[in-house]
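I am attaching a structure below and will ask some questions about it afterwards.
Removed: one protein chain of the complex. Kept in place: all other protein chains.
Now for subunit A:
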């Protein structure tokens, strides 16, 4: 069970969450595409060839489409000069994809994006005439091929630092500019992504923030795995996350619901069911509600011992029809087989809480 990671490499879930714009972008794009991705075979590659790659497979495992994203955050807007070097890199990526030996479908196509969270402003002046193109909140996506010819010309010319080969230029047709609507600070980005999780998954996920964090964590784990080799080829499926891997993560997120509020609310029903008298009710409530919190803390050994007891004796669930009978049976079984330093009332409350939690996460 226990993976003995080197704790320096794996510096924890909290430490880096949300700090990485590329990954935030990946999640943003993933959530945006989720409805379409659901019914498709695809894979994601992080930080190889390009910051983010979405690959779409047809049924024969041939590549039908590739989307690559070079993701850069910025605090100021992008202009022609700042973009030339990036465009050259993207063009090279485009060529690498073409050269990659991964089997491709007949109608294979690719889109190569520059993605950023600030405005992209492309312009040129020809004969005192100003031509410009803005990619921002109002206009999130612009294809290179749709640019004004004058602007295209200006880009193709390059600069004294950046020179485009003819091969580069032949790949410009797949170039795209993309505005990603993510805020400046990591904290605000996380909040936005949490909201996006909520929009996409709604009530299928109990805790969207926890789901986002876990998804982020899963990406970090996979990235660590990917980083262990050298140059990644698209076909090397050790270096990519496949759709079924992601499906299983989503499955966990949608199926594992910890409904703390729901469980806590059960106490009134239970008091009645378990014949807790009025005198003891408040104490019972206190112990019952505290139990859910104490189960979370590994240091609370007595509570965890009782929780494990309920887990390890799941057969009891099958033997009874009512909650009351089942809890009573757990209680007497515990007293027969184990001993506890807790008082009877405390024990009853802890067993009831463990029972409710286990029953509702089965």
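Of note:
What we mean here is this: contacts are C-beta pairs under 8 Å (C-beta built on N, C-alpha and C of every residue); 3 or more make two chains touch, one makes a residue touch a chain; residues count from 1.
Here, contacts and distances are computed from a predicted model.
One chain of the assembly is not displayed; among "FMN-dependent oxidoreductase (Nitrilotriacetate monooxygenase family)", "Urea ABC transporter permease subunit UrtC", "Rad50/SbcC-type AAA domain-containing protein" or "Xanthine dehydrogenase family protein molybdopterin-binding subunit", its UniProt protein name is "Rad50/SbcC-type AAA domain-containing protein".
Annotation: of A:125, A:141 or A:296, A:296 touches the absent chain (contact as defined above).
Between the chain not shown and the residues A:107, A:161 or A:337, the one that touches is A:337. Considering A:53, A:155 or A:206, the position touching the chain not shown turns out to be A:206 (whole complex). Residue A:258 is the one among A:77, A:102, A:233 or A:258 that touches the chain not shown. Hidden from this view is one chain, which touches subunit A at 1-5, 7, 10-14, 206-207, 209-211, 213-214, 217-218, 221, 249, 252-253, 256, 258, 260, 282, 285-286, 289-290, 293-294, 296-301, 305, 335-339.
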